[in-house]
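Left out: one protein chain. Kept in place: all the others.
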Amino acid sequence: MKTSKFNRSTCYKIVSVIVIVIFAIAFFFPLYWIITGSFKTRAAINSTTPQWWPHEWVLDNYDKLFSKQQAPLWQFHIPFTGIEFTGPIVPGAIRWLINTVFMSVMSMILTCITAAMAGYALAKKRFVGRKLVFTLIVCAMALPKQVILIPLLREMSALNLYNTMWAVILPIVGWPFGVFLMKQFSEGIPGEMMEAAKIDGASEWKTFCTIVLPMVKPGIGALAIFTFINSWNEYFMQLIMLSSTENLTISLGIAKLQAENATDFGLIMAGASLAAIPIIVIFLIFQKYFTKGITMGAVKG
Amino acid sequence: MEKKNPMSKALVRRETLAGYSFMLPSLVFFVGFVIYPMIMCIYTGFFDSTMNREDIFIGISNYKELFQDSIFLGALKNTVIIVVVSVPVTCIFSLWVSSVIYNLTGPICSAFRVIFYLPVVTGSVAVTVVWRWMFNNYYGIFNYIGNKTGVLDRNINWLGDEKYALACIIIILLTTSVGQPIVLYVSALNNVDQSLVEAAEVDGATKFQCFWKIKWPQIMPTTLYILVITTINSFQCFALIQLLTSGGPNHSTDTIMYYIYYNAFKLYRYGYGNAMGVILAIIIAVLSALQFKMAKSE
Partner (left out) sequence: MKYRKIAALTLSLIMAVSVAACGSSSDTQKNADDNAATPSTESNNDAEPAGGDSAESTDITLWTYPIGNWGDSATVDGLISNFETAHPDINVTVEYLDYTNGDDQINTAIEGGQAPDIVLEGPERLVANWGAKGLMVDLADLWTDDAKEAIYDSVENACQDANGVFYEYPLCMTAHTMAINRDMFEAADALQYLDEETRTWTTENFQKAVKAVYDSGQTDVGAVYCSGQGGDQGTRALVNNLYGGTFTNAEHTEYTAGSDENIKALELLNSMEGIKFDSSIAGGDEINLFCNGTLGMAFCWNVAQEKGNADAINFDVLPMAFPTESGDPQLCGGIWGFGIFDNGDEAKISAAKTFIDFMANDETQAVESVKASSYWPVKDLGNIYSDDELMTEYSVFVPYMGDYYQVVGGWAEARTAWWNMLQQIGSGTDVKTAVDEFVTTANAAAAAAQ
């Protein structure tokens, strides 16, 4: 009796692992296909019998990708002075990567700063209208951005931000998930610590910096990772807000490549590899923090 | 939450001032780029608004039209299908995977976690373009495998056939959404109080009972969180549709999100698109309020 039960559960386990391995292969396959596909010849890609492993490795697709459109590596503009710094001309795809990094890092920094402050206020300050603000935040959290696309586009146009990275960054920062997350983290701060600081005569700001911030650090880390990935993979806002070659992001760039060369899958895969590999490398390096960050967010969320 | 004595007026004022000072940076963004556009959205929903022409006030005509617009209703239905299918499947699949891999040895478990998380970091656009190729009617890999193994007797136009297009979209959506739940469940299952499990096993509880009576309640908060994020995720699915099918064939993969875009930039009907946005916002607000209530009561 006992042994048969043991066997059954082992059996279940083995079968499950095998099935999961199959799933894992299926999950890994698109990525494998992107990367190998980017090195295949046009004939290999269009053949009706797929080449599981490229018979012939070529760089044509990357050549094509990098020769397609050119843009300055950076453009730096000091407001009100008319002074502008323009970087050397590089393939558009490189510029798109730079833009994407700029956008993701900027969104991440701004979101973390604003959300940490607001989350603390919501958790620890008993101010008038707190309930209302919090309700609004909860309701808006799940709101897809498509809902407000037309007003947002007009707003960005009126603010003169259309076709700049800021048109993408600002709505990401405005998205209140971060505030919600940081509120949950801040709630765990013991009130006595802040009372003590207050008695010591510390200002609000000092209390925040010396007591609150260190305590919610893990939360900020989680939020940073979350925001970074989300903005890296954001597509919709970019599609609406960015138009010129030098302002595209890598997602948008590949989408554009696809529209222009719909069946030149080699070229598209080269673009996709370029988009995927940096973030995957970042992910593999910081893997531990990613998992920790995600879990942390969930525990508190 | 700590109970306090009624605060003095001065204290209230001080707290309010401090509260809003800390809220200010965030509120600027939140009000500026979420609340204000939302209000404008509601406002323009009452107008016939199009490109380069004065808006014309038409009351609730947009809303009346919406509920007679079979494409909108179809899009609503598709959105609901995507959410209703993908959310439970994501949860169950990731729970199952996690329950199998969480007590494997460290490196193997994390290898699985990484692999299932890869499509999430790869990015929706990169993932979408490769799926588009794999689903291709003429030299896609699915048709090849199908034909080789004899499952299919002719090429199927996966994305161009009403019968399959939405299912394809959902499958791709699933691959990009189970990564995070698996990570979460693995850590939740590892945190389950082992002594309770052992005690139950000594009492002769089956594996299933063990899971259902002891582990499940303990991972309930994680489940709720996963439900919330997966729902948000499924509602936001846009890139997939725009890049793969553009809502076709015959509007069978239109979601409200895509249909708003379609109305705005293909048909120049801004007011109508906004009215749709309002309806969607209401649905989502109600849903998230419900989920939040549920989470609160747990």
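Per-chain residue numbering starts at 1, and chain names A and B are given in the order in which the chains are listed.
Assume a residue touches a chain if its C-beta (ideal position, glycine included) is under 8 Å from a C-beta of that chain, and two chains touch if they have at least 3 such contacts.
Remember, predicted model here, so these are calculated numbers, not experimental data.
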In the complete assembly, which of B:Leu159, B:Ala239 or B:Met257 touches the absent chain?
-> B:Leu159
Out of A:Leu153, A:Ile229 or A:Ile268, which touches the unshown chain?
-> A:Leu153
Residue of A:Leu65, A:Met141 or A:Ile240 in touch with the missing chain, whole complex considered | A:Ile240
From the listed residues A:Leu31, A:Leu65, A:Met108 or A:Met165, report the one that touches the chain absent from this view.
-> A:Met165
Which listed residue, B:Lys148, B:Lys213 or B:Lys266, touches the chain dropped from view?
-> B:Lys266
May I ask you to list the residues on chain A that touch the chain which is not drawn?
-> 42, 46, 68-70, 74-79, 82, 84, 99, 102, 106, 109-110, 113, 150, 153-154, 156-158, 160, 162-166, 203, 205-206, 209-210, 240-241, 243-247, 255-256, 259-260, 262-264
Determine and list the chain B residues touching the chain excluded from the picture.
-> 51-53, 136-139, 154-155, 157-162, 245-246, 248-252, 264-268, 270
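What we mean here is this: only the chains that are shown with their structure count from here on.
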Dist(centroid_CA(chain A), centroid_CA(chain B)) in Å evaluates to 16
In the complex, chain A residues that touch chain B = 9, 13, 16-17, 20, 23-24, 26-28, 30-31, 33-34, 37, 45-50, 110, 113-115, 117-118, 120-122, 125-130, 133, 136-152, 154-155, 170-171, 173-176, 179, 191, 204, 208, 229, 232-233, 235-236, 239, 251-252, 254-255, 258, 265, 268-269, 271-273, 275-276, 279-280, 283-284, 287, 290-291, 294-295, 298-299, 301
Chain B contacts chain A in the complex at 2, 4, 7, 12, 15-23, 25-27, 29-30, 32-38, 40-41, 44, 96-97, 100-101, 104, 110, 112-127, 129-134, 138-139, 141, 144, 175, 180, 183-184, 187-188, 207, 221-222, 225-226, 228, 231-232, 235-236, 238-239, 242-243, 256-258, 260-261, 264, 270, 273-274, 277-278, 280-281, 284-285, 287-289, 292
